[in-house]
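Note that this complex is displayed minus one protein chain, with the remaining chains in position.
Every chain is named by a letter (A, B and C) in the order it is written, and numbering of its residues begins at 1.
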Amino acid sequence: MASTRTKEASEPVLRAATVSANGAAPTAGGAPGEGLGLTREDLLRMYSLIAVTRAIDERMWILNRAGKVPFVISGQGHEGAQVGIAYALRQGYDWMVPYYRSVASVLTFGMTPREILLAQFARAVDPSSGGRQMPGHYGAAQHNILSTSSPVATQVLHAVGIAFAAKLRKTDQVTITYLGEGASNQGDFHEGLNFAGIHKLPVIVVVENNGYAISVPASLESAVEDIATRAAGYGMPGVIVDGADVLACYRAGKEAVERARRGDGPTLIEAKVTRMTAHSSDDQHTKYRTAQELEQEKARDPLPRFRQQLRDAGFLDDKEEARIASEAREIVEDATDWAESQPEPDPATATHHVYAPGTAGAGAPASEG
Amino acid sequence: MASTRTKEASEPVLRAATVSANGAAPTAGGAPGEGLGLTREDLLRMYSLIAVTRAIDERMWILNRAGKVPFVISGQGHEGAQVGIAYALRQGYDWMVPYYRSVASVLTFGMTPREILLAQFARAVDPSSGGRQMPGHYGAAQHNILSTSSPVATQVLHAVGIAFAAKLRKTDQVTITYLGEGASNQGDFHEGLNFAGIHKLPVIVVVENNGYAISVPASLESAVEDIATRAAGYGMPGVIVDGADVLACYRAGKEAVERARRGDGPTLIEAKVTRMTAHSSDDQHTKYRTAQELEQEKARDPLPRFRQQLRDAGFLDDKEEARIASEAREIVEDATDWAESQPEPDPATATHHVYAPGTAGAGAPASEG
Amino acid sequence: MPIRTYIEAIRETLRDEMRRDDSMIVLGEDVGKKGGVFLATDGLFDEFGGDRVVDTPLSESLIVGASIGAAVNGLRPVPEIQFADFIYPAFNQIVSEAARMRYRSNGAFSCPITIRAPYGGGVHGALYHSQSVEAFFAHVPGLKVVIPSTPYDARGLLRSSIRDDDPVLFFEHKKMYRAIRGEVPDTDYTVPLGRAQVTREGNQVTVIAYGLMAAYALEAAELVESDGISAEIVDVRSLRPLDVETLLESVRKTGKCVIVYEDNEFGGYGAEIAAILAEQAFDYLDGPIKRVAGPDVPAVPYSHTLEDWFMVSPDRIADAVRELATY
Partner (left out) sequence: MPIRTYIEAIRETLRDEMRRDDSMIVLGEDVGKKGGVFLATDGLFDEFGGDRVVDTPLSESLIVGASIGAAVNGLRPVPEIQFADFIYPAFNQIVSEAARMRYRSNGAFSCPITIRAPYGGGVHGALYHSQSVEAFFAHVPGLKVVIPSTPYDARGLLRSSIRDDDPVLFFEHKKMYRAIRGEVPDTDYTVPLGRAQVTREGNQVTVIAYGLMAAYALEAAELVESDGISAEIVDVRSLRPLDVETLLESVRKTGKCVIVYEDNEFGGYGAEIAAILAEQAFDYLDGPIKRVAGPDVPAVPYSHTLEDWFMVSPDRIADAVRELATY
């Protein structure tokens, strides 16, 4: 497929949202998105985002098994919550502080599939880190997506700092950040939520609760089943949402965004999701999860569920579904081929960006080539 | 007074509890301690502990103003909560992990006034640190009182670790630890309570909420007024108690101890107290507290309140009150004179106890004299 | 020229920079109404209000982490850590996050924050209010570490630090706050980061130091002068990046070198200077590289007898210079 395209071709875009003419919000009783202000266009766009993310994600694991990328960490099972919640933000204007499973979140917020694949292949033009970080550490300055690090939960403090600046500078920006339920047991989570609560900051903290921190089950990670319980200790609402229910997630995101924009302060959203893969390509999850559990968890996959919901509402038919699926494949092919063909980082640049340009002295490597 | 005693005289003891004959629990309706299993003896002992602590505390500030000790940090206003709660523990069997205001707590748990004064004068035989730490950093191995450090909230983790060992070793020990409400915003608080909740550890965490972290008022410290609100996020009860009500504090302590001993896990107790002095001798609290506020706060002094309560119940009369007061003075005189007369640490010992004996090599100073 | 104490120079610089740059904020424990436990931020709250002079909760990781975020979104935060000893809860945010933001994002993001913290002993601060922590941070690529030893430098270096686009650790010796005075021009001068300074010329022994020890080294030079020994004093000022050229030039001239630091000796910052000299000035050395540093115990004990034992003094520096001079 992709082989028929030249490498220079511009990146195929997610067209799902613009294809079908009917842009009006559905009005039929119980129609998905009703009362949420989402048009069919929106819903199909959300569906496409999930489908494309899943296709990219699956491709990552194939590339890993094929020996082409040494490491994969991704978000299969988390995409519904990610797209649903992030869809409520203003792309590129608000701020996103992601974590390593945030593939769907950053795609929703403006990063492109090619950019995601560049991170897998660690290429020089990878906007996240120029190939310096492991895959999964996304960031993009032009989209207001802050660079991700590995130590968990540190980003919660960055998010509250961004939100503090937004409040002080009256920029009307909302900041959203993400972490796992395991990471919510780090001190930084506590300190960040407390500060957000004190200053009623326009920030949303999303805990993607997949029941495991690598192999450690929820019962050994947290003293409470619902991390959202902790919100009360920081004077903010704690919202629990089924992460497989895309529109419930959107609703939670939308309400939190509105609350933040109104100046009413932060929200903690806990999305109950499932981790459909091992923790990462370095993990063997069958060692601590039974086959039965893994089988059962499939029911919590947001993709087929959202698909069915849209089909039931008559928003999606066989043809449209096939079109989106083929578009997703095309996008993934393109992104993979394009990213793989990009040059590797030049070791001569390895000392760049330790310090601002012009910094000199022992301990500061030459920053110009 | 004390000048009539020789330095070698043994330390006067708190005799309040043993003086009066009536050791039976009061039975009259509404008598203090009723239903708590406290005898009049107990109540007078608790009262004496508070009175003696206050007398020691006031002496510290006098010594500071006289230029005899360079630094004071203490707990005026906190003593009622401290004595009330600590009285529920088994002295020297359970574990106490104090903080810098815990003068009354450690006295209740077995340290002596002389030992407190040794810390003020930083003398060689100071059991807390041999004069190595600032005053206020109490510790005593023979009483199971863990050594205190300065960085706040770290002790919460030590307490849960001690409790974890007690549970594993089935020692039936309860561990109690203390911190300020300001310190409860540190990450270590969060991490410790979470672990205690997961393993239902026999540990009690007491937050002495005096409304300030040095000059920072509660409204800028915490997103919630009641730190106890946070207990729910760790699956444990959060109990709020009036720190000026000694017996309410005792009740809270007793219930928490019983819960821990039963194997039902941890308790967070928040005692609302008042800080009657500046934060420390280095602080000028009139810069951030109004005269009016300071005046009003006097009403929250636990000492006169408990005294009145005992008088109203007929447990204390003028004579007994005077006796306790004079005993307290005597104890303080003795402790001050005795401690001051002790030798200073020998600089030749300054390298001792960096490592276990026998450790040698660069980076390890000689540990033997 | 106006005379200022060390802390006045710092306080006025904070004020001036806040006037100059609306995006600058100060945050930390007790920096507001109280004006900081050493009064370094006194008056700022009254002038700039609680939005820009922020009393934070007692959470150092938050103080630094939120500063990083605020810097990313357009502010120029100058967080205060109340005592350098309490910087460790923020270690992860400083070392994993602030120091690496630029590098890990391949230059897409930066982190212009200046973390101020009082350090050092000799003020009855005991184990947890006396520490020198510069060695930890000077080891970390991505961080800049600055320690001034005069009011003039305090002002000029703090200005440069705040205006710098990288994270800077700015350590102030608390014993100098009120004890050290000096001329401080009212102009908008800066002292560039990354430059050491020869604060006294001499030709027999080079003494390299920073902070309080740079002041003590000058006193030691006076002491040995009466013995006819000419000591040259180099004030490092910028620990990372380090101005190796100025150090080398001095040591090549004198052939002998004493490195002084208050922190415990083993693995302390001065070890790096010694290592650089042992490689790059080897051919010029006429004697062993000596260090005068704190003993290897966990920070300064409280009791004055023990504290006196701990502290590096001008006398101890002078002794080392004398010993080396006769080598």
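Note that in this section contacts are C-beta pairs under 8 Å (C-beta built on N, C-alpha and C of every residue); 3 or more make two chains touch, one makes a residue touch a chain.
Treat the numbers as computed from the prediction; the structure is a model and nothing was measured.
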{"item": "Displayed partners of the chain not shown (whole complex)", "value": "A, B, C"}
{"item": "Identified contact with the non-displayed chain, of C:Leu44, C:Ile81, C:Ala99 or C:Val123", "value": "C:Ala99"}
{"item": "Option from B:Arg59, B:His78, B:Arg101 or B:His158 whose C-beta touches the chain left out", "value": "B:His158"}
{"item": "Listed residues B:Gly187, B:Gly211, B:Gly253 or B:Pro266, member touching the removed chain", "value": "B:Gly187"}
{"item": "Residue numbers in chain A that touch the chain omitted from display", "value": "70-71, 122-123, 129, 131-134, 137, 149-152, 182-183, 185-188, 213-216, 220-222, 282-283, 287-288, 344-347, 350-351, 354, 362-365"}
{"item": "Where the unshown chain meets chain B, residue by residue", "value": "95, 97, 126-130, 132-133, 137, 139-141, 146-147, 149-151, 154, 156-166, 168-169, 171, 173, 175, 187-188, 191-192, 194-195, 198, 352-356, 359-365"}
{"item": "Contact set of chain C toward the excluded chain (per top definition)", "value": "85, 88-89, 91-92, 95-96, 99-100, 103-104, 127-128, 135-136, 138-142, 240, 242, 259, 264, 266-272, 274-275, 277-280, 282-283, 285, 287-291, 296-299"}
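By our rule, only the chains that are shown with their structure count from here on.
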{"item": "Taking each chain's C-alpha mean as its centre, the one farthest from chain A", "value": "B"}
{"item": "Contact pairs, highest-scoring chain pair", "value": "A-C"}
{"item": "Rounded Å distance, chain B centre to chain C centre (Cα mean)", "value": "37"}
{"item": "Interchain centroid distance [CA atoms averaged], chain A/chain B, Å", "value": "48"}
{"item": "Chain A residues counted as touching two or more neighbouring chains", "value": "187-188, 191, 194-195, 198"}
{"item": "Shared-contact residues (touching 2 or more other chains) in chain C", "value": "56-57, 59, 61-62, 89"}
